[in-house]
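Note that one protein chain of the assembly has been removed; the remaining protein chains are unaltered in position.
The letters A and B name the chains in turn, as written, and every chain counts its residues from 1.
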Amino acid sequence: MGFSHKHLLGIQHLSEDDILSILDTAESMAEISTREVKKVPTLRGKTVINLFFEPSTRTRSSFELAAKRLSADILNFSLQASSVTKGESLRDTVLNLEAMNPDAIIIRHAYSGAPHFVSTFCRSHIINAGDGSHEHPTQALLDAFTIRQEKKKIKGLKILIVGDILHSRVARSNIFLLNKLGAHVVLVGPPPLLPSIFTSLNVEVSHDFDKACIDADVLMMLRIQRERQEKYFFPSIREYRELYTLSKKRLKKAKPDAIIMHPGPLNRDVEIATDVADSVQSVILKQVENGIAIRMAVLYLLLGGKSREMSD
Amino acid sequence: MKCLIKNGRVIDPASGTDDTLDILIEKGKIAEIKSRIESSNIRTIDASRLVVAPGLIDMHTHLREPGREDKETILTGSRAAAKGGFTSIACMPNTYPVNDNAGVTRYILTEARKTNLVNVFPIAAVSKNSESRELTDMADLVRAGAVAFSDDGLPVADSQIMRRALEYSKPLNKLIIDHCEDMSLSANGVMHEGFYSTLFGLNGIPSSSEEVLVARDIILAEKAETSVHIAHISTKGSVYLLRRAREKGIRVSAEVTPHHLLLDDSLLETYNTNLKVKPPLRNKEDMAALLEAVKEGLIDAFATDHAPHTPDEKNVEFDNAPFGINGLETAVSLLLDKFVTKNILSLEDFIRMFSTNPARLLRLEGKGEIKKGADADLTLLNLRKEILVDPNKFESKSRNTPFTGWKLKGRPEMTIVGGRIVYSARP
Partner (left out) sequence: MEEKIKARVMDSRKINRSLARMTTEIIERNRDLNNLVVVGIRTRGIYIGKRISKLIKDLEKVNTPVGVLDITLYRDDFSELEAQHMVKKTEIKFSVTDKDVLLIDDVLFTGRTIRAAMDSLFDLGRPRSIQLLVLIDRGHRELPIRADYVGKFLPTSKREMVQVRLKEVDEEDEVLITEPAGIE
């Protein structure tokens, strides 16, 4: 029992036990956020740095609140990803921050593998808050937590992940995680954004959203970025909407108690119809709420959770 | 001025020689080759238990000078070459400024002469500033000493320019070497597109990016009734195109690097920027196809694509790192250990691909063969000695190798250029 990793870089290398221990810990953490005094002294004296090289409000503030509810001190750095030619290198930036003796660095970066690179020369615990198109482990964990909360299980559920799979770190982390927990994962999207190579990740690939919707338990919609259109991944938003928007009509094909998820921020009426996003089946705001509990659990397991058996 | 190399196993693929012979060197040339040459009063090198090969030639090196002397200079690159067993290197034109005019070519030759180590043969640009818009003054460049043309680092992107270059250069009898890459297909890719790029979330460079241009170049060479050379071939599909072209009698040649034969894309799991090369490390199937093509003799030459970069440039996020790895000081030992000592490739084929053929492709007179009157450029190889790859001991300025810590059996023992020992592993 226990979580023995120094960093949280991704889901791919976590075991099923690791994942369950994070989810179970998060159950206990969720209770704290319901109290009048939403704070425990667990990480008193610990310093956590939020180092964000990409704009983010949701993930950054979620980590910030998580750290604060555990009484850790948190510093926020929002920087523009420095290119090779201008500005300080990532290595120098991180080494400077490390000189301030933090206990953990939470890093969000536009390049895949940046947190892995940082972990090769850092003393601090590194938490990946999203790297390029690679992984976003805490998002997948909070998604799993939400699914478990709503469906009481994950194994055997038919879970659709829909949209720009190719560029999505949320999709990758969810594929790894949901596979480990035994879900039936179906990816849906236009072929350029969902190349057939994804089948080798042990998931089903579909380009027919209507058909894929049948009997779905969970519909996880991904944000579609308009920039992709410029790179010829699909012809137009109008056509994308035609084929891959989650509409009321499509939703009806799923199981009646299917839940709708989205990592945010929403493009209303692009990947998801606005009435669907606001329907009773939507758990999008619960995802946000659960994000805090998951991130508290991750911080606790990495920074605080080690102790000898209490002697009395 | 005389020197005798005694008792070596002399292998010269050009003449089909593989025998224990003595070689007498006089005035920088090979004066005599016989089973026994009298050795009194002559400086003698005991080559018993060593292989004596015609000097190895790396037809694809980046020396970075002029312009990026922080990465490498003609001097440090030449030292690295000598240590790596090379008597000649051909350097690519992507310097600052680009080697697209006789002035830069002459500068490189002058600096190389000052170093007085290995032969440096400049490859000039196909197009001005390698921008694929205007042809360089090719005849002028040849007069200045350019041995071939390439826009390496970049492809000759414009098909019309490529066609005209192939046509125009015909009377010059110099090879056009193309870095085959359709940049619009590579887009912002940083590794081979496939299972592992999907897993690691890195942007992929598809095989098609190379194959589309290999096919184009083959077609253009056929129509122009001339030859073309594919630099650092890396995919199974390119091998297929090469085989088809050869069967049709089209004069297309190709080179392959040791790293494309030995490393595959699964290794990028660590996001180690010393595995970031162009073309990218492909998958195991591609590796197998390349090796097969080497064994068949379909691929003509080995080349290092020695691409030095500073540690700071490589010590960054994977996307931000420049493409390329150090190659001169590891290539020979890698191939000897992984292929020759394991009997996958004969010593003769190894020498053919790293000396005989590069000399022929680059039209280097008196190189790539051991015969009376040829230049006394020789590489002595020790197949029994092991090396440990330690970048801190590199002569090159750069340290960007993925082979750190590899133990390899077989090493260059001595490098002789024009009868002069420019490197010796002996104390």
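One rule holds for everything that comes next: a residue touches a chain if its C-beta (ideal position, glycine included) is under 8 Å from a C-beta of that chain, and two chains touch if they have at least 3 such contacts.
All of these numbers come straight from a predicted model, not from anything done at the bench.
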item: Left-out chain, listing which of the shown chains it touches; value: A
item: Which residue of A:31, A:208, A:230 or A:257 touches the chain not shown here; value: A:31
item: Touch with the omitted chain, as defined above, among A:42, A:112 or A:267; value: A:42
item: Candidates A:48, A:194 or A:301 - the one touching the absent chain; value: A:301
item: Chain A, residues in touch with the chain not shown (by the definition above); value: 1-4, 21, 24-25, 27-29, 31-32, 35-37, 39-42, 70, 297, 300-301, 304-312
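Heads up, the rule we're going with is that only the chains that are shown with their structure count from here on.
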item: Residues of chain B touching chain A in the complex; value: 187, 194-195, 198-203, 270-271, 312-313, 315-320, 322
item: Residue ranges of chain A in contact with chain B within the complex; value: 12, 83-84, 89-91, 109-114, 116-117, 131-135, 169, 172, 195, 197-198, 200-201, 231
